[in-house]
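This part shows chain A:
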Amino acid sequence: MATDAALVLRSSRSRVFWLALVLAVLVALCAGSVAIGTRSVSWSEIWAALAGRVDTVGQAAVAARIPRTLMALLAGAALGLSGAIMQGITRNPLADPGILGVNMGASLAIAVGVAWFGITTANAYIWVAILGAGFTAVFVYVIGSLGRGGATPLKLALAGVATSVAFASLVIAVVLTRGDIAGGIRQWQVGGVGGATFARLSVVLPFLVAGFLISMATARKLNSLALGDELAAGLGERVALARAMAALGAILLCGATTAICGPIGFVGLIVPHLCRLLFGVDHRWLLPFSALVGAALLTCADIAGRLIARPNELDVGIVTAFIGAPFFIWIVRRQKVREL
Partner candidate 1 sequence: MSMASVDIVAAGRIRRVRRRARVVLALLALLVTGFALTLMLGQSFTPPGDVIRVLMGHDVPGATFTVGQLRLPRAVLAVLAGLSFGLGGAAFQIMLRNPLASPDIIGISSGASAAAVFAIVVLRLDGAAVSIFAVAAGLGVALTIYGLSWRNGVAGARLILVGIGVSAMLDSFISYVLVRAPAWDLQEAMRWLTGSVNGARLGQSLPILISLLIFGGLLMSRSRDLQALRLGDDSAAALGTHVTRTRVMVIIAAVGLIAVATAVTGPIAFVAFLSAPIAARIFGSEGSLLIPAALVGAVLVLAGDYVGQFLLPSRYPVGVVTGALGAPYLIFLIVRAHRSGA
Partner candidate 2 sequence: MTKHSLSAHQLSAGYADTIILEGLDFQVPPGQITVIVGANACGKSTLLRTMSRLLPPRHGQVLLDGKSIHRTAPRQLAQVLGLLPQSPIAPEGITVADLVSRGRHPHHGMISRWGRKDDEAVAQALEATNIVELAERPVDELSGGQRQRVWIAMALAQQTQVLLLDEPTTFLDISHQVEVLDLLIDLNQQRGTTIVMVLHDLNLAARYADHLVAMAGGRIFASGPPADVLTEANVRHVFGLESRVIADPTSGRPIMLPLGRHRMAKTG
């Protein structure tokens, strides 16, 4: 990574340039996300909807796109950021909340909560999802780092896949017992932002804000961890504490996102790689950029999902898998076998 990073200019000036560019792209995507959809609407209807009017079907469609766009922005930022942190903590280029099974863990926790403990409020969803995500993250990491060589990319990915498949089976097992929620089974399998409302947004927001703050505070610690545990300890870092804190931030972010949107994979994988290529490996820059680029990617994927399958729409989780899987393969091919 360092050699690629060295190829790009990383002076503050170029960072400011990239920051401006990413922000401009984000604004354009937001506009696009409100304007473009499975239903074509006129500009006047868009303006009217933005002004708060929902008189025509077109205006109502646009009005529904506003919270959806915000959700995509927030979810993308959360996933991009949590991916960057997970890759930092594990020093593993394949780490991602989806691949590590963390999203599926959150999904399972919600399914269990709904079916067996009768949870109904969005708030309870989020707490349960965060618990599930946290448990799964620790579980997969422990499995993946047992034995020789610690947590190699191959072992972590396999542990994540195994856990994902098991949890997906369990989700089906849990949901099938309840005829009333079984119809919604696909929403436990593929994530999307289609159902976003301002009410749901406001519930998830505090969790995401907490997650963002904790995550940003760990940037410097992640920089030390990147040098290896021993060297980090030599530099005076409390390694276990640093890792736990960063993990907490990442789990808050992806758990809360999964609670509202369902499992969305690969955003957390692609975004940090892209950002490292563009902005270098300093986490103080990498983390905020990962959040911004993640927001842009998910918004973009959501727009694409509305366009590809007209008049239906594609859940954003499907779109990200189609963008993300080839990227995953590309990363795998770049690695030396020895490191896998």
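Selection criteria: all candidates are chains of the complex that A comes from, given by their letters.
Here is the rule we use: contacts are C-beta pairs under 8 Å (C-beta built on N, C-alpha and C of every residue); 3 or more make two chains touch, one makes a residue touch a chain; residues count from 1.
Not measured: the values here are computed from a predicted model.
Engineer: In this complex, work out which of 1 or 2 touches chain A.
Structural biologist: Among 1 or 2, only candidate 1 touches chain A here.
Engineer: If we count contacts the way the header does, which residues on chain A are in touch with candidate 1 in the complex?
Structural biologist: Listed in rising order, the residues are 94, 98-99, 143-144, 146-149, 153-155, 157-159, 161-163, 165-166, 168-170, 172-173, 176-177, 182-183, 185-186, 189-190, 265-266, 309, 312, 314-315, 317-318, 321-322, 324-326, 328-329, 332-333, 335, 337, 340.
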